[in-house]
Each structure stands twice: as C-alpha cells, then as structure tokens.
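Comments concern the structure below.
Left out: one protein chain. Kept in place: all the others.
This part shows subunit A:
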Amino acid sequence: MDRFTWSNGLLEMNETLVIQQRGVKLYDGEDKAKLDVGIALLSTHQLIWRDLKNHECCIAIPLSQIIYFEEQAAGIGKSQDPILLNFLKERLTEELSQKRWESTPMSQPIPTATNSQTGRTRAVGIVGIERKIEERRKETEKNISEVRREIRWRETRAKEMVELSRSIANKIKDKQGDITEDETIRFKSYLLSMGIANPVTRETHGSGTHYHLQLAKQLGDILLAPLEERGGMMALTEVYCLVNRARGMELLSPEDLVNACKMFESLKQPLRLRIFDSGVMVVQLQSHSEEEMISSALDNVTDKGSLTAEEFAKLLGLSVLLSKERLLLAEKMGHLCRDDSVEGLRFYPNLFNSQA
C-alpha cells in the first residue's frame, strides 16, 4: 500500500484511460483499507483508485512500480462483478507488458504550465511578471490590428466619396453639355469649400486643368476694366479680393487663382501673371509696356529731383507696393540709383551713368 500516492486523479497529456471498474475495494495487505467503495481506473501509466463517497480521496500507483500482481478469489460481495474484474485483470496484464508509460512519459507537472493546477499556485515573482508582460503584449497587438482595420475601412470610405463626387460631376457634365460647365465649376468649388479635394485638380497639375482654364477665361473678362483703371497692373492680392467680392458665394482659393493666372499666356488672354524679384506677384495687361513704365518713372523722379516709394505712389495713385516695384525695376535697369539713410529710401536719377 505504501507504493500508492495521493493523486488528483487527473490523467496527464500522454496518458490514456484504458478501463475503469466500479465497486473496487482496496486492501492493504490482509487488512481492508479504509478505502471501501471506489472506482478503479486503469490508464496507460497508472492505476488510480477513487473513493466514490469522497471524490477528493484518490490514490494512484504508477504501473512501473507494480512488480507483480495476482488474482485472488473475489470476496463475497454483490458489488464485485467477476467478468469485469477479469477484464480488469486482463487489461492490467496487458498494460504491464506493453509498458506504454515508458514510451510516452507522463509530463512532469511544471510549475509554469498554465493548465496544471499545481503550477498556478507557484507562479508569483519573476514568472508572474513575465506572464503579465506577455499578456499585455498580446493585448497591444490586438489593439493595433483593430486600429489598422479601422484605418483601412476609413480609406475605403474616403475613396468611395471621391468616386461618388467624380461620378456626379461627370454625370452633370455629360447630360447637359457645354452650358453647364459653369455649373460644374460651381459644384466643384462647392465640394472644395466642403473640404473634399477637387478630383479634377488632382488629375493634372501644371499642364492646366479644365477648371483652371475656365477660370482663366472668366478672370480675363472680369479683370480687363479694373486693370485699365489702375494703369495696367494689379497686385495679385488686389485681384483676389476683387474676384472673390464679385463671386459672392463660391469663393476662389488663392491656389486656384494663381494656377488660373498662370494659364493666361497659353489661352492667349491679354493678361499676364508676373513675378518680381522680390516675390511680389502682379497681373498686368499684355499691352502694358515696360519701357514706358520705366521711362515715366524716370521722368517723375527727375522732375521732383528724388522720390520715395510713398511719394511716387501718391503721385500715380498706385499702391505703395506697386510703385516701389516700379522704382526698383528702374534701378535695376540702371536709370535710377538709391539713397539709403536714416531719412528713408529715396531714388534719384542715375547720374553716375549720365554724368562724366
């Protein structure tokens, strides 16, 4: 009896149940053990007896430790079934001979195995920390993949929206032909103001989009009169304000304005976009003559002896920005020279050139 050990009665991974037999009594030597009514389980590795009355009472003996067994005449008792007992005996013999426990050793209950009951109680300290880290990592990974999934979903949706707006725009255009190009522009600018990137703009950049071409034509019409009034040149900021004030609702973005202005030349419009050295951008009439502008600037300066940008602006009725650009241009051409002092920046006729 002393070969038996207390056991939880659970089979290990590599262990298989062969047969179980109810109504088995355990005898310790000649004495009947207190283990009276029970069930015997024969597995590939051990012989287990479990008390039916008290399920927690369970003992087992590894088959490897059974040296010898013999059949004893069954005691008188209804609970014994001789046929089954025979069967048990046969199977036990078989297991002992096969020694299956040798080829598939029972896994030692390792403290860190999560399925083992004995293991769990021991996993505190470093081991517990390691496990927590692992759990956290799994959690994070799960979150990341969730986020990735969401991003992909949103991308699909955005693509759908752009497709939708594009198809609508095309439908409108196709159905009603030339007349509604204006409406198309309106629709697209509406989309733009809603924050949806204009699909037409994205398709072609630099070579001119349909939208910008149309816009350029419109601007050509709108700007002619104001340009004449202002001596043939307007700063782009002035143009922007003028145009948007006229449009009212469907405002133009600065980008679109610049892109449209860049197309004046290719459209053979009488306007040009021009960028000065200082970076200032203006729209000027094609007919605008540079030489004329410079020589008139020179005349003005010579007339007054010298001029500052502010004085010149007042004289011509131009913005200070534009009048300064004119003076700078004349200086660049060598017609004027500058006097820079605490009194300010003043332009004189270039006597270094004209006088000996």
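Please note the rule applied: contacts are C-beta pairs under 8 Å (C-beta built on N, C-alpha and C of every residue); 3 or more make two chains touch, one makes a residue touch a chain; residues count from 1.
As a working rule, contacts and distances are computed from a predicted model.
Engineer: The chain dropped from view, which UniProt name applies: "C1GALT1-specific chaperone 1", "glutathione transferase", "Vacuolar protein-sorting-associated protein 25" or "Mitochondrial import inner membrane translocase subunit TIM22"?
Structural biologist: Missing chain, UniProt protein name: "Vacuolar protein-sorting-associated protein 25".
Engineer: For the chain that's not shown, point to the residue among A:R91, A:R247, A:R274 or A:R338 touching it.
Structural biologist: A:R338
Engineer: Identify the residue among A:V124, A:A225 or A:L351 that touches the chain left out of the display.
Structural biologist: Here the residue in touch with the unshown chain is A:L351.
Engineer: Tell me where the left-out chain touches subunit A, residue by residue.
Structural biologist: Output for subunit A: 306, 331-332, 334, 337-341, 346, 348, 350-353, 355.
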